[in-house]
Every structure is written in structure tokens, then in C-alpha cells.
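What you see is the complex with one protein chain gone and the rest in place.
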Amino acid sequence: MTDISTQKTTRTQGKFDHLIYVLRENPVTLLAFIMFAFIILSALVGPAFVPYDPLETNASRALQAPSWKHWFGTDSVGRDVFSRVIVATRLDLSISVAAVALSFVIGSILGSIAGYWGGWLDSVLNRFLDTIMAFPLFVLAMGIVAALGNTIENIIYATAIINVPFYARLVRAEVNIRRDAGFVRAAKLAGNSDLRVLAMHIFPNALPPMMVQVSLNLGWAILNAAGLSFIGLGVRPPTPEWGIMVAEGANFIVSGEWWLAVFPGLWLMFAVFTFNLLGDGLRDLVDPRKRT
Amino acid sequence: MLKVKDLAVSFKTRRGDVQAVRGISFALARGEILGVVGESGSGKSVTSYALMRILDAGGSIIAGDATYSGLDLRNATERDMRDIRGREISMIFQNPRAALNPIRKVGHQIEDVLRQHAQATKYNARTKAIEALKAVRINDAEARYEAYPFELSGGMCQRIVCAIALACNPRLLIADEPTTGLDITTQKAVMDLVRDLIRERKMSSILITHDLGLAAQYCDRIVVMKDGMIVEQGDPKRIFIEPQHSYTRKLVDATPRQGESIRSLLPVEDRIDIPNHVVYDAPLLEVRNLVKTYQGKSGPVHAVKDMSFKIKWGQSVGLVGESGCGKSTTSEILVRLMDATSGEVLFDGQDISAIAAKDFAKNPLRSDIQMVFQDATDSLNPRHTSRHTIAEPLRQLGKMRGAKLTARIEELATLVGLPSALLDRFPHQLSGGQKARVGIARAIALEPKFLILDEPTAALDVSIQAVVLNLLVDLRAKLGISYLLVSHDLHVVRLLCDHVIVMKDGQIVEQGPADIVMNTPKDDYTKTLLAAAPQPPARRQKAQIPGGNPC
Partner (left out) sequence: MSLRAAQSIPVVIGVVIISFLLTRALPGDPAVYFAGAAADEASIAEIRIALGLDKPVIQQFFIYVGDLLQGDMGQSISSGQPVASDLANRLPASLELTLVALILSCGISIPLGILAATRPGTWVDHLCRVLVTAGVSLPTFFTGIVLIYLFYYLLGIAPSPIGHLDFISLDPDHITGFYLIDAALIGDWETWLGAAKQLILPAITLALFTLAPIARMTRAAMLTALSSDFIRTARAAGLSNRKVLYVYAFRNALLPVITTLGMVFSFALGANVLVEKVFAWPGIGSYAVEALVVSDYAAVQGFVLAMALMFVALNLVIDLLYTVVDPRIGFVAK
């Protein structure tokens, strides 16, 4: 047939090639991935390499400004701020990853069901989500943690609950617009049951926009956990956690000892910033339309 | 009045500069309607955007001149151009509802243009706007003035767009695919209106379209474009009867018209004999008193109101009708994606309407009834390669795996003319015609007895359409499939089908053998439909088909 394309038939990309392509295409993505790698590394092996024990106190070294001995200075009981900041990475990261994973799974299931089958399931879900979203989210998290107890698990559950609506809404919308698409009907004609069509054909197409949401959420979750700790509801001292450290440091900033609060805060910002930058890159990675 | 010389337009893209228009020259006389015809990517729309200087950011005129009544369009200041746009040169676009501001009353949108060009003051703007509405033959103009675009039909929206364009009495009207997406009867109404208004006001016009037949019917002269260049210009009749350039000849051949065979859509060298397809007397599909009613927002909607018809083994039946007639609903019910409200559908003697749609996926009859979908882009999963898409039914219903599966996929690819290198590509890496082939390969993978084709070529260029239609003809002869072709394009239906069913408002108004219904229609609606379809000039009787009948 004369319709054969005049395009060169190039070798199509495998998954790894696509990763390299995405990283090269957008320098911001590359930067984000490098920063992300650094954070993961410090979470995984950081505690083994820090110069001082994050819990070790030494009153004689209290409140020392940043120096070559203590890069980030020392706090009110003489602990090395740098070591504490790095060790806190593991905790904060685990909390946010666990919370986001939980809300991703629950939100996706609820949203898919509501978006695909509609009807009363959809109405009920909407009312339920409206109710959760009616509470200013941080306030709700505060309430849940206060009610259930000041443990790390509860912080994770609280953060997960308040984030479910975002995923559920997003997935619901994405599933809804594709529900009657040609390829969905074709999948049914090919003998797939409704569940298979939803899980294997429709849902994977909702992944690219969800990736952006996931990365934003990872950032929010860290901010949430830190905020809760800041008002005394989250992680308890002396565990090193960015939020607590800023809270403790806040008392000293008015008297000029800025390093107690500023370094943990900057690190917190750095982590959240990385996750936000990562969003677009993750989406490009997951979107087949970006492949050439 | 308009002189274009060696015009070239280029776009800056990520992958370097792309030349959309590469040196074209033409002239437009006063009072003349010029048709610019080409397929997608020919640069026909870009030309008009360049003349109006409304190219997207990144596009610019890099060479040549364009003069309008002495004014240099290329070098005019933006201020001068704003003055010209809407007042001297106006443009109307495709997709009329999207072309109107959705949250602004249509009357106000007309006023905006009038006041911009100082054709009306705050005080008489409303009166003048209503006059503009009346000029495009809108009844009840006073009431329509207050309407929002979403409250109006497609045809009405296009009239409003015309009203906006003509409000300030321009000398030149550019119409960019104004009828694409509209029903045939609406198409005719809009084109007739536009032509009448142009003649009345002694305006000139450029009609941009992909439909050579439409251009031949309404234009004084035609210009054919391909890949940013003009390949031929001239009188419409002459172009149809004696096309000079090979591309023009290809386009002319591919335009379906009365009295020719489906092979004549292809270039001469590809016209092999049409294989015969056998039609048996026994019915494969029998539809009895089909009814579908569903709950709309303002009361029940009767999509299908008591339809009955038969499709014989090996027969190709065409289902024609305009949008909203119920043909899509009918095909969804027949393919068992939707349940009927009442009535029976007998497939090979078995009542398949008794089996619920949601249970049909696991039914052994599933592989016997398949569908080729409209809009090839939407019908392929963006995350699946062509191979995966074609393999899906083979895996799920045919339970094929491994070497057997691969072999069958290759076999199907060859059958539909898809090069195997394209099997590992994603839909966004394929052309329209290639995607259509993937959709067909998927549909025939399990050798169905009955195939519903839902506007399979609506989104394709005319030359690609020719190829795909011929492919369908070859396949049916080889595989003995019965077709139900759902289409709004009467010429295509005539070429492909043995039997035709005409639908209106959920009911069959006429049905019968294709020749009889198309040549001697009995029902008024059928007659309207046939009269509304563009009639390209017939070619001379010296048909160049090697041996055999043209029909």
C-alpha cells in the first residue's frame, strides 16, 4: 500500500533510554533528580556518617555559632545541629513517603470506583470527601493526632487521611473523562471485564497527572509533619525532626542565635523544593507521549 | 485586490525551523471566490493566518509579499492590521461553538466588533447588532441577541460567527474550514448563506477546505496546495476533468462521487480488480422493534424508537443519518456495549439482547461481533504499542500466547498493510492512516462474522480515506465479514454498501438496496440529504480503469 510513512523507522526507546532522554531534555529535571538522590542518600546512610551522635548532649558546648568543628553550630544543650539535621531526614522522609503511599492507594481505589461506575457510589463518595475537605486540613490533622495519640503512626494516618481527597478527586475526574473513550470500549470488546478495563486500561492513563500530585504531596506531608511537631503534637523531643528543631530554635532567634532554627528550616525547604521540582520530571517519565 | 507573491512562512519549534509555506503566489480579483484545497499539513490555513498576521508566536513570514488593495500586509504595523481585521478582512473558523466566547452574550460579542471599528456608538450598538443578526438570516434576532453560545445549535453558532465577521462590511472574507464537523444539511445551509451574502455585498472570499467537491461547488477558482506549495490552480471544472499535476489527480480520484466504483478512488496504478463478495440470503443479524429510552436532564430522551431491520450473511449495510438521529446508540446496542430498553437482537438465531451488556465480555459470541471506532486517536490506548493493542483481543478471548500470538499479529499486520516496524510504536508516533489500520487489525483479529464500522474514515485525509476504504473492500472479500457502516458521508456509503438504511429522530425513514435508495429516493428526508451532499463535477466517460466495469 502506498500509505507507508516517510518517517525513518527508528528504533523505539526502551524504558531506560527514556529515563535518560527525560533527564537530558529538561535540565531542571536533572537538577531535581540529583537533589533527590542526595536526599535519599542522606536518609539511607546519613546516620552512619554524621560526625556526632545526634542525641549526645554537652552543656559546655551549648549555643555555639557555626564553625569548622560544628558546621551548623550547637543547640541549647550542646548537641550538634548538623548531625541532627541529617539524621532527621530519615524520619521526615519515611513519614511523608508512608503517608503519601497510603493516601495514593486509598484515594485511587475510591476515585476509580466513583469515576467509573458513578451513580450513588459517586454521590456518597463526594459527600464523604466534601466532609473531609470541609475541615481546614491542618486543623483536621491536629485533631486526629491529638485524639489518637502522639505517635509517628498517627501522624502518618492523619496525613494520609487529609490527603485522600486530592487523589480521589483527581482519579475520579481522569477516569470519568476516559470512561467512554474508544479504547475503553475496544478493551471491553476484547473480552476484558469491567474491573480489568478499569485497572489495566483506564487507570494507567491517569498516572501522569497523578505523579505531579504525588510529588507535591510528598512536600506537603513533610510540611505537615513538621508543622504538627512545631506545635507540640507530633514527634516528641529529643528525637531529631526538622519541625521540632525549628520550634526549639524559635525561642532563641529573638536573642540572635539564628542557627538553631534556620538550618533545619532551610533543609526542610530544600527537601520540599526538591519534591516539587520532581513533579514535572516524574510526569514526563510516566507519560508515553513524551517518548520519541 | 489581493496579490500574494512568493510568500513563505516559517515556525520556530524545538527541533529547529519548520517551513509551513514555501513560496506561493496567487491573486484574488474583486468579487471572486477562491478555493484553497489541501490535506492536513499542506499549509492552507497557515497562509490565511499569515495574511491576517495572526500567526502563533514562533511563526513569521520570512519571504515574499502580500498586498491588499495596495497595502503591504507583511510590513504593516500592528495598529494598521488591527484596523484592517474585522473591518476590511474578516475570518470565520472551524468549530463555531468553540469560536465564540462561552460566557458572553452573542449580541455583545457582535457589539464589541462594531464599537472597536467605530461602526457604532454605545447608543446604537444594540440596534446595529440586531441588524447584523438579521443579515445572516437569523429569525427572532431580538431573542437570539441575549443568548449564550451553549444555548445555540452548531449551525446557529456558525451564523453568529458570520454575523461577527460581516458586521463591519468587510471587502474580503476568509473562511477556514467553516463546515467541518457540521451535519450535511447544516453544511449546505451555511455554505449557501455565505455564498449568497458574498454575492449580495460584492465581496471577495477565500474558502479553505480539504473537500475538493465542496470547493468545486462553491468557488470560482481553485488553488491546490501540498506541503506548503501550490501545485495547480484553475477553473474547478477543468481541474476535475483534466487535472495536470499528479497530486491533483490523486485528490480528484480520491473524492467520492456518483457513478464511480470504489477502486476509482485510488491512483490508476493501484487499481486492481475488485474482488467479489458473496451475499447470502439468510440473515446474520435481525433487529426487531428496538427501542432505547434514557433519562436526560429534562425528561426522557427517545434515542431509538422502534427500529427493525436485517443484515444478511456477507452483506454490507450502510446506516446514514445526521447527528442525534440515533445511529450511534443503535450501533452501541448491536455491539452489546449498551442494553436496549426493549426489542430483540437476534445474532445467528440467538437473542443476544437478552444477555446483559456487562456480562457479554465473557460470552463466546463476543469475538463474533466487533467494532472499528471513530476518531482513531481516541480508539487506541495512548500507553500501548500497536502490538499490544492488536494482541489484546487475541490474548483475552483467543487465549493465544508466545510464538502463536506473535505469528498471528504479524499476519494481521500484513493483512492490513501495516509495516512490522510500526508494531512497536505508540499511537502518538503513528499517522492517521496507520492508526486506522491498527484499529482494523484489532477488530478483525478474531475473525468476527459481523463488523460495525463507526465513521471509520471521518478524521482522515481524503487520499488516506481512499486507501482505507479499499482495504475494507479487500478484507470483506477475503474474510466474508458482514459490515454495518455508520456514516454521514453518503458517497462513501454508496460505494461500499449493498443495502442502505436512512435514520432520522430514532426511526428508519427509508431502507433498501443502495442503488435504489441513492438514485431514486422515496422519502423527503432522504431526498434532502442527497441534495445537500456536495456534488463534484462528473469526469469524462473515458474512465482509465484497466479492463472491466467501473461499477
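The first chain written gets the first letter, and so on, giving A and B; residue counts start at 1 in each chain.
Basically, a residue touches a chain if its C-beta (ideal position, glycine included) is under 8 Å from a C-beta of that chain, and two chains touch if they have at least 3 such contacts.
From a predicted model like this one, the values you see are computed outputs, not experimental measurements.
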> Of the residues listed, A:N26, A:S76, A:N176 or A:N276, which one is in contact with the missing chain?
Replying inline: A:N276
> With respect to the chain omitted from the figure, which of A:A160, A:A221, A:V246 or A:L285 is a touching residue?
Replying inline: A:V246
> Among A:A43, A:L198 or A:L216, which residue is in touch with the absent chain?
Replying inline: A:L216
>> Touching residues of chain B against the unshown chain: what are they?
In response: 52, 54, 57, 81-87, 90-91, 93, 95, 98-104, 112-113, 116-117, 148, 150-151, 161, 164-165, 296-298
>> Give me the chain A residues in contact with the hidden chain, please.
In response: 127-128, 130-131, 133-140, 142-144, 146-149, 216, 219, 223, 226-227, 230-233, 243, 246-247, 249-250, 253-254, 256, 258, 261-262, 265, 268-269, 272-273, 276-277
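Everything below uses one rule, namely that only the chains that are shown with their structure count from here on.
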>> Can you tell me which positions in chain B touch chain A when the two form their complex?
In response: 267, 270, 335, 337, 358, 361-362, 366-367, 370-371, 373-375, 378-383, 385, 389, 392-393, 395-397, 417, 419, 421-422, 424-426, 428-431, 433-434, 439, 442-443, 464, 467, 471
>> With touch defined as at the start, can you tell me which chain A residues reach chain B in the complex?
In response: 1-5, 9, 12, 181-183, 185-194, 201, 204-205, 288-289, 291-292
